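What you see is the complex with one protein chain gone and the rest in place.
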Amino acid sequence: MTQPSTSPAAPQPAPDVALTANNIEVIYNRVVLVLKGVSLTVPRGGVVALLGANGAGKTTTLKAISNLIRAERGEVTKGSIEFLGERVDGLRPDDLVRRGCIQVMEGRHCFGHLTIEENLLTGAFTRRDGRRAIAAALDEVYAFFPRLKQRRTSLAGYTSGGEQQMCAIGRAMMSKPKMVLLDEPSMGLAPQVVEEIFEIVRELNTKGGVSFLLAEQNTNIALRYASYGYILESGRIVLDGEASALRENQDVKEFYLGVSGADRKSFRDAKHYKRRKRWLG
Amino acid sequence: MHILYLIFVDPFVQMAGAPDLLVQTLWEGLVGGVLYALIALGFVLIFKASGVFNFAQGIMMVFAALTLVGLYEKGVPAWLALILAIGIMYLLALAVERVVLRPLVNQPDIMLFMATFGLTYLLIGLGEFVFGGNPKEMPVAALGLPKGSLDFKILGGLVSLQKIDIAAAVIASAMVAGLALFFQHTRIGRALRAVADDHQAALSVGISLNQIWVIVWFTAGIVALATGIMWGARSDVSFALQVISLKALPVLILGGFTSVPGAIVGGLIIGIGEKLGEFYWGPLVGGGIESWLAYVLALAFLLFKPEGLFGEKIIERI
Amino acid sequence: AEDSIFVPLFTYRTGPFAGSGISIADGMHDYLSMLNERDGGIGGVKIAVEECETGYDTKKGLECYEAVKPKHPVMVNPWSTGITLSLIPKASVDKTPILSMAYGLSASAMGDIFPWVFNPPDTYWDGMSMILKYIAAQEGGGMEKLKGKKIGYIYLDAGFGKEPLPFLEQLQKDYGFETKLYPVAPAEMQNQAAQWLNVRRDRPDYMVMYGWGALQPTAIKEAVKINYPMEKFLSIWWPSEEDAKGAGEGATGFKTLNWHAATANFPVIADIQKHVADKGKSQAPKAEIGTVLYNRGVYNSMLIAEAIRTAQKITGKKVVDGEDVRRGLEGLNVDAARLKELGMDGFAGPIKLTCADHNGHRPTFIQRFDGTKYVKVSDWIEPLNDKVEPLLQADAKAYAEKNPSWPKRTEACDSKP
Amino acid sequence: MSGGEILLDVEHVSLAFGGVRAINDVSFNIARGEIRAIIGPNGAGKTSMLNVINGFYHPQHGRISFHGKTRARMKPYEAASQGIARTFQNVALFKGMTTLDNILTGRSLKMRRNLFWQMLRHGPALAEEIEHRKFCEEIIDFLEIEHIRKAPVGTLPYGLQKRVELGRALAMEPTLLLLDEPMAGMNLEEKQDMSRFIVDVNQHFGTTIALIEHDIGVVMDLSDRIVVLEYGHKIADGTPDEVKSDQKVIDAYLGVAH
Partner (left out) sequence: MFYREVGQFKTSYAADQAIFPIRQDRIGLALILLVAFVAIPLLGGEFLIASVMIPFLILALAAIGLNILIGYTGLISLGTAAFMGVGAYACYKLSTLFPQVNILVWILTSGFIACAVGVVFGLPSLRIKGFYLAIATLAAQFFLQWCFGRVGWLYNYNPSGAIEVPGHSLFGVAVTGPSATPVTRYYVVLCIVVAMTWIASNLVHGRIGRNWMAVRDMDIAAQLMGIRLLPAKLLAFAVSSFYAGVAGALMVFIWLGAAEPEAFNINLSFLLLFMVIIGGLGSLLGSFFGAALIHILPIIVRAAPNALGLSVGSATVEHLTYVITGALIIFFLIVEPHGLARLWQIGKQKLRAWPFPY
């Protein structure tokens, strides 16, 4: 990242904004400073991608928003977070879910001792609109993920990695969210399914008006489906812009997208970027 | 040879010879088992809902019963004392959630276990401070519990069933049945199981841990109170009762940590097993084997079924 | 301070045995306080009383011991057999006598071998012999009447409860009765159904209990439950009124040994009431004063006080130390006249200790529970000294032999034999 | 490289869990020195296949020969001592230990000093420890994780954890290395790094590699031969080009390329 652009100006609370994070800082265990002032905005009905290398702080950002960070002994020490125009930092995670903002955690986190179907039903915990609606939502999820329907009675702990990922996404869908924080949805999924999941994201977004903030390593596909992107590096936003603009950005191309098509470099011939340094010469 | 006879034949000869005693032994085992099951139930509830192994369950039982009796001795009518005791268990649940569990959410189980040990110390100190350390008598009659016994002249002898024991069995069965249904078939029940699996994921789908924990600890508090009343009626209410609560542990592993019906089945097996063991085989080694028989039974059993009778499968996947 | 005599009291008002411990602690504490209030101490010297809470736990007891040691206690009252056993070897080194009143190590009655340990007025073996004697009397005669009888023995499966076993074995041989044993593990005190089922099966003619804490009320309740004839259920001297009350009506007839009164109708108790309780200096609730265990505490403190007084007399010093009080204990002689002076006429029998006999082996009586309190129902019963003595001898000798470095008695003896 | 000496031969293996047939009569082989990919949709039985190979699951039917030795059942530690190492789909590091300790654990089988020397630690045990430490440092150096050498692995970013896991497997100096989705959750740059490591390991140490991966680009570029599973069945087996154009594979797995 050679030319870090300045972060966007403090976002104005506007009716078309679903979520804003304003200059937030996160500290783990009262010692490790991980986010050093991150600001971002998700427009209502938008799909925003949060990109960045391993350890950049993507997951931390999402957890700071959903307030799951507390459970990791982390703390938002600075900045503010607004969801649908209201301050939500300091709210409990379940309050957020009730307001329509739900997170799909990285690493699946299915309830191992519950069956797939029970897992999905826990997603509807905050819903009060009756059995019928929940059953309908369940059918909808099964329609999206037929594989889950086959495995509905097996314990989630025994299902394959990809099945668990589907289960986690389906579970979030069950809560009828207005905004989903999606952490690495493509991880461990077969290419076809990845495509499917992003299609589902698009469908929920266009038909249901659900906003998405997705943290993704698969920059390629993320920028295809997102409208806007932020690139995070070591706890700071270093670049942001319209997805189409980012796709054309030279640095992004080199570091994140690679070149597709015929003149793509083979992984076999990947060059070394870093100088090797010997420990104890 | 003689020793083999004593171990494998003689006890059964005795059983056949005095069937009334056998029935009585079984009954005592049954009642003991039901009472163990009640303690175990308290453990199961909390374990299921938070993955916390609540070391303080035993002391909660004493504390609840002590509150009841303590208030009664201060002149509060029994029914009011009962209501107040329930109220105090509610306050306790609130306090535990607020002070202990909330700051420790998503921590390893063993840390939460440790925290409940701190709670045990606190409750012992507090309980003795407020109510004194001397044993107290359970006002069985004032609470409307039956006294006396039903005697049956059958099998060429006398079988005598204490009414209070019958009441205990009925109350325990009702509680167990109710809770088992609750866990399997309700929204909250499912949420409880989810919480036990993964605190953070439960939070992420909007399950309010705070609320859930208050509910569960309160329920466990009521179970503790019921247990305290029953045990208290059998001997008396004192801090020595806490020791008994350890007996719930083999019951737990036998039934499986997370199973409500397991608690009752485990309780019955342990209760009856140890009474039969002590009564028919104990004298061979000088008696007193009741102190370890339950654990050894449970251990032997675990070797064949490492997750207990109804416990959740131990998931081993990579 | 220089002008007081330091008497630490090891007590347990907490823990699983607090039920018995509280009354004893109150009794011990109140008597000594009364002496301070009424007489200004003993021989004009105030007694510095300090309680140390042991919780009946040996480790805490040792901690208490170490904590009081620098203040030069004139004696310790461990009130737990476990603590007593740990302290016995230290007594002679630290020059602090141990008064373990009717508990502790029975063999410590032998003053020649245990010059620093005192366990008046009876050992557990004495106790057992008196219970058996009473049973024989009930059967209408001397010990020979025990022949063919079946005696059940329910006991705390720990040192104290097991101690009478060799003695029972001996007597069983001598007198031809049969014993049935019902051990109760400490963790199972409140869970005795199996033992009492065994009682139902064996149908012993008499039941004898050596219990403590929660074991006792539970046993009495269970006995009532199986309709065991209460008149034939006897215990060593530890059960209190509370222990029997829990079983209600059914407990009437239950009997225990005792060597002192269980009422408040004595001048000494009145003095405690006046000088201590009424001034709000006692922790004891009114109803507790005059009960069995409270009075036992009073008796224990009376022995402490009399030992100090005797020490003052022997040495001529006012402020005595541990060594002096040891001599005081060996010279202890509370006769009827002295008891009267103490306001304890009829409270207990006279007691006299010597250098060789640190116990006294005093007679006791049987008291019967009448539904609310204990009432004396027998004459004084003398222990079977000829049976107890040899066992004590042998046991004390064995103790010294197992300890190769056990010191020979070097302490001089004041009382002329 | 295919067509060389067969290192591992899987014959007619079937595995079921209760009603779930995770693997159904699958046969394939791995030649010495090749990179062999296993691909397939989610739940196809890929991970289960690896578990069968290193003895964690025991197949109900079929046989497996490694190094020419055939066996039906084997304990995981036996597989390890015969030279099979692996990484895991859901990172299975020893969370409470540092990176260095994790990698040193991989040397466990190679360390010989007994309890007595371990107790003293000085002398032979320390010498041995240092010798292995040197080896591990080479690996650390190779994987470029020097900076986290002393860091507890529990809170490391996912990508680094995957690298440490690879390091731990390499420390065993395996003949056969099983990699279960080593590049999941990585961005392009990291995938390139990881690819380089895999290729280097394969070429410099001659380690045979079995690779499960969902990134088709990576799989096609790296592997010599590919076996494709679907619902526990083998549906294709061949070189990348053969597999890429197989209609069954396209239908079941690849979908449209991207």
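We call the chains A, B, C and D, going by the order they appear; numbering starts again at 1 in every chain.
Rule of thumb we're sticking to: a contact is a pair of C-beta atoms (placed from the backbone, for glycine too) under 8 Å apart; a residue touches a chain by one contact, two chains touch by 3 or more.
No experiment lies behind these values; they were computed from the predicted model shown.
Across the complete structure, the visible chains that the omitted chain touches are A, B, C, D.
Only one of B:Met15, B:Leu122 or B:Ile188 touches the chain withheld from this view, namely B:Leu122. Although one chain is not drawn, the whole complex shows that of C:Gly19, C:Gly41 or C:Gly55 it is C:Gly55 that touches it. Even with one chain removed from view, chain C keeps its contact list with that chain: residues 11, 13-14, 22, 51-53, 55, 58-59, 62-63, 66-67, 69-70, 81-82, 85-86, 88-93, 105-107, 157-159, 162-163, 165-166, 185-187, 283, 395, 398-399, 402-406.
For chain D, the residues in touch with the chain missing from this view are 54, 56, 75-77, 79-81, 85-86, 88, 92-97, 101, 104-109, 111, 113, 115, 118-121, 125-126, 129-130, 133-134, 137, 168, 172. Where chain A meets the chain that is not shown, the touching residues are 27, 29-33, 280.
Everything below uses one rule, namely that only the chains that are shown with their structure count from here on.
Among the pairs B-C and A-B, the greater number of C-beta contacts is found at B-C. Chain-level centrality, scored on Cα centres against the all-protein Cα centre, points to B.
Distance between chain B and chain D, defined via averaged C-alpha coordinates, is recorded as 48 Å.
The distance from the centre of chain A to the centre of chain B, each centre being the mean of the chain's C-alpha atoms, comes to 45 Å.
Not a single residue position of chain C touches two or more of the other chains. The part of chain B that touches chain A in the complex is made up of residues 105-106, 187, 190-191, 193-194, 196-210, 258, 312-313, 315, 317. The touching residues of chain A, counted against chain D in their complex, run 28, 51-55, 106-107, 147, 151, 154, 158-163, 165-166, 184, 187-195, 217-221, 255-258, 264, 266-268, 270-274, 276-280.
Partner chain C is touched in their complex by these residues of chain B: 18, 21, 24-25, 28, 31-32, 128, 132-135, 137, 149, 160, 162, 231, 234-236, 238-244, 246-247, 274-275, 278-279, 282-283, 286-288, 290-291.
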